[in-house]
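So, chain A:
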Amino acid sequence: MTQSKTYVRCTINGEDTEFLCEPRQSLLECLRDVLRLTGTKEGCNDGNCGACTIMLDDRIVTSCLVLGVEVNGKTITTIEGMASPEGLHPVQQAFLEEAALQCGICTPGFLIASKALLDTNPNPTEEEIRFWLANNLCRCTGYDKIVRAVVKAGEKIREG
Partner candidate 1 sequence: MATVKKDYKVIGSRPVRHDGVDKVTGKAIYSADFSISDLLHGKVLRSPIAHGIIKKIDTSKAEKLPGVRAIVTSKDFIGSSDKNIETAEDRNEGETTRLKYLRDNVLASDKLLYIGQPVAAVAATSSHIAEEAISLIELEYETLEPVLNTTQGLSSKSIIHQELETKELGTKVPGKTNLAEHIQHKLGDPEEAFKHAEIIVERELTTETVHQGYIEPHAATASWSKDGRITVWCSTQGAFPARDTTADILGVPISQVKVVPLEIGGGFGGKIPVYLEPVAALLSRASGHPVKLVMSRKEVFECTGPTPGTLMRVKIGADKSGKFIAAQAHLEFEAGAFPGSPVAAGSYCVFAAYDIPNVLIDGYDVIVNKAKTAAYRAPGATMAAFATETVIDEVAEKLQMDPAEIRLINTAKKGTRRADGPVYPTIGCEEVIKTIKDSEHYNSPITEPHVGRGIAIGYWFNVGLESACTISLSKNGTINLVEGSTDIGGTRTSIAMQAAEVLGLLPEDVIPSVVDTDSIGFTSVTGGSRTTYATGWAAYEAAIDVKNQMISKVAGIWSIDADNVEFEDGVFFSKQDTELKMTFKELAAKSGAPIVGRGSVSKGGMGAGGGSFAGAICDVKIDPETGKTTVLRFTCVQDAGKAIYPSFVEGQMQGGSVQGIGWALNEEYFMTDDGRMTNSSLLDYRMPTSLDLPMIDTIIVEVPSDGHPYGVRGVGEANIVSPPAAVANAIYNATGVRQSSLPMNPASITKGIQDHRSDILNSMNC
Partner candidate 2 sequence: MLQVFIPSLMRKLTNDKHIVEINASSITELINKLDKEYPGMKQQLTEGNLIKDGLSVVINDEISNNPLLEHLEDGFEIHFVPTIGGGTF
């Protein structure tokens, strides 16, 4: 078989998007190298750090363990799609206000994961937050301020 690229059509951050990729390219590579959406980060490339977390249809996944060719017809949200023209999402705002980031490399993954949690459970307990975010590693903060930011964002979301 000749080694040719595959055509993929999907929705990314609300936009109808087409791209060509090799079947061996992960969705993470496609986002970063093909589509130049570099907000999604690579920390380990084997699903253990969560820095490449994105929303794939209704669920967060690590995009390093998804092939680009798998997302034909699917809907993807990355960090670039989180803020609206009106401003930051409450979870982004809370991360800033609570100093929930230091170096910031894990932050996009944490934000996508935290938003997904709050979308279904805007009033999570500390334990629920810690359990949900256990697939996202942060080496700078010790998670304390991240947990606080998620709680605060939940409050903001509940207030509307």
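Just so we're on the same page, a contact is a pair of C-beta atoms (placed from the backbone, for glycine too) under 8 Å apart; a residue touches a chain by one contact, two chains touch by 3 or more; residues count from 1.
Selection rule, in plain terms: all candidates are chains of the complex that A comes from, given by their letters.
In this text the structure is predicted, and so the values were computed from the model without any measurement.
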{"item": "Numbered candidate touching chain A, per complex, among 1 or 2", "value": "1"}
{"item": "Interface residues, chain A side, partner candidate 1 - complex", "value": "22, 24, 32, 36-46, 48-49, 51, 78-80, 82-83, 88, 92, 95-99, 101-108, 111, 126, 129-131, 133-147"}
